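Note that one protein chain is taken out, while the other chains of the complex remain in position.
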């Protein structure tokens, strides 16, 4: 996280927390106990960043030396368990919006970290999208859910857009401005996609699926 | 495995073998041939330790340079195939107990290895539990089973307890004594949980699950 600004340190923590909450809520719905819920929260919260660090060879992965992320994930899981009955009665819209914020942020952070490791721009954009989506993919697979990748609304596309905007903006603009623009682009596209049920054209088969 | 004592070297091998057998039995039940059964046995036996090594950046992972673990896994798979019909008629209790021994051991070994890599104690405990559970998680996911994480009896909790006891005991007690205490704590809790169907409170939803 060396060259990343203070602002983004806190934002990354918020993103981790949001993903941890999404993992905790799914684990609760699957009937896990508080330890299991915390375990899934940690795996979801740090999963995307862990995949990014492993692929870039930046090991030990970031949360081995700085356990703050882990502590935040566990705290989120405990709160989610405590609020479980209350949360059940509410609409989950705010979570969907928070998840969008986490998606946007990790896409930009992932692209930034890959750029620092002198990855090609195409790889940087892709690694950003992987950072942003793999936490949720691991969460869904471990919990036996259909991966969120299959959501009808745009999900990978906003992550790619955020990373692409960050990478495309010239270095002299400064890290913060580039990151904010990437973040805004990803967030806006994801929120608009949720609101308007935006999706790219599906080149579907007409034949019935065999599963 | 540098600083780990001779005793634990052998114990780790037993733990690997036990997990390999659990993988082989599941693959057999899924109708795989002897090569597939061996492949699943290897993945299950070394999976947890591999995840631990990758996260800590201790690569090449441990079994690349010391293929003994791999050979043990394959031998277990072959034996499991040969005994398949005989095993079918028996109760699997002994395997459940052996799995508990593997869980306890890998939890302590994982925590110890993380401690050696100067990880924070919270991370060491978590990495121990990951070492102890990820072999089984990968086994279940690759075989299309519901992950053992969703077992009703305590499963992650004993692994966390074992690592926590190890980490909490002061260094001057010596590695062996700390490890044996952690091991005993994890093993006893897991066995008691199996016997008494112990579980933590589940903060369940009342609404019917949508899956």
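So that you can tell them apart, the chains are marked A and B in the order they are listed, and the count of residues begins at 1 in each.
In this section, contacts are C-beta pairs under 8 Å (C-beta built on N, C-alpha and C of every residue); 3 or more make two chains touch, one makes a residue touch a chain.
Everything numeric here is computed off the predicted structure, so don't read it as measured data.
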Contacting the left-out chain in the complete assembly, out of A:119, A:143 or A:180: A:119
Touch with the missing chain holds, among B:14, B:96 or B:142, for B:142
Touch criterion as defined above, residue of B:12, B:32 or B:193 at the omitted chain: B:32
Contacts from chain B to the absent chain lie at residues 28-37, 39-40, 42, 50, 54, 59-61, 63-67, 70-71, 81, 84-85, 88, 141-142, 144-145
Could you pull out which residues of chain A are in touch with the chain that's been left out? 54-57, 59, 114, 117-120, 122-123, 126-127, 129, 137, 141, 146-147, 149-150, 154, 156-157, 160, 199-207, 209, 211
